[in-house]
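I have a structure here, written as structure tokens, and I will follow up with some questions on it.
The complex appears here minus one protein chain, its other protein chains still in place.
Moving on, here comes chain A:
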Amino acid sequence: MNRRRIYSNWFMVPAMAIFTVFFLIPTVISLFFSLTVWNFDSFTFCGLDNFKTFFSDESLYSSIINTMIYAILTCVLKLVLAFFLAVFLTSKIKTKNFLRSVVFFPNLISTVAVGITFSALMHPTKGLINQVITTFGGTSVDWLGNTDIALYSVILTDVWKGVGVATVIFIAGMQSIDKTFYEAAAIDGASAWQRLKAITVPLSRPAMNSVIILSFIGGLRTFDLIWAMTGGGPGYATEVMASTVYKQYAAGYYGLSTAGNVIMFALIALMAFPLQKFLLSKEVD
């Protein structure tokens, strides 16, 4: 270990300085302010009161549950859909490149625009979706007004928009699988389903892990789509953590909203790290 180090530690200083000023210090400060009732010129220390309020107030903690439903469902749906789309798009079809672009297109549109468009499409009387349903003799559904399904309508929209990225990651993963595996399996007489199960699934594991982590964390901190489509309503039916924090801040309950942020931070960290560890341990070479 006596070799002269090529690079001095000083190279880290610019990056560390920026990281400290813009990330570390604010994190520590927000931990402190989550224990206070503050406004812009003063604060009073109140211990863990903000956290108690957050967990005892139904309208607040229901947002934690909604966030979990949202994150898990979008993650699973994107994973499954994207996997099969990727299998389809890496097979020998003629319009492959065109179809790949089509799948990716929704991702290029701004989320807010997607939200506004879909809330118009899902309008109970004038929306296109319901008009199609009623034309074919079905009963119309109040996609965003019915409190039991509003959250799921937003989840479906999120999947529609986000499945493109997941598909692209899967395609990249599948293309890097050595073709000789498939040839060998084909010679051994493996069926298409067996090849998929024994070769494609295990060898696209790294891609799968990226998709899971990205879409799960994306789901946990979702805000823009919910805000554009329902604003957390009707009532609190589609309220998620980020929208709750935003609303508390706008209401002027600054301490409470800081506490919400800390909870959200802890929640994401507590779930993302073990998840990543677990997933990486499953990867094969």
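Quick note on the criterion: contacts are C-beta pairs under 8 Å (C-beta built on N, C-alpha and C of every residue); 3 or more make two chains touch, one makes a residue touch a chain; residues count from 1.
Keep this in mind: contacts and distances are computed from a predicted model.
K.L.:
The complex has one chain missing from view, so what does its UniProt entry call it, picking from "Cell division protein FtsW, lipid II flippase", "Lysophospholipase L1", "Extracellular solute-binding protein" or "Peptidoglycan glycosyltransferase"?
P.N.:
Of the names offered in "Cell division protein FtsW, lipid II flippase", "Lysophospholipase L1", "Extracellular solute-binding protein" or "Peptidoglycan glycosyltransferase", the one UniProt assigns to the missing chain is "Extracellular solute-binding protein".
K.L.:
Taking the full complex into account, find the residue in A:N97, A:T125 or A:S281 that is in contact with the omitted chain.
P.N.:
A:T125
K.L.:
Could you tell which one of A:T147, A:S210 or A:Q276 touches the chain left off the display?
P.N.:
A:T147
K.L.:
Just name the one of A:G47, A:G189 or A:G252 that touches the chain not displayed here.
P.N.:
Spelled out, the listed residue whose C-beta touches the missing chain is A:G252.
K.L.:
For chain A, which residues reach the chain that was dropped from this view?
P.N.:
Touching the missing chain: residues 37, 39-41, 44, 46, 53, 57-59, 119, 123-126, 142, 144-145, 147, 231-237, 246-247, 249-256.
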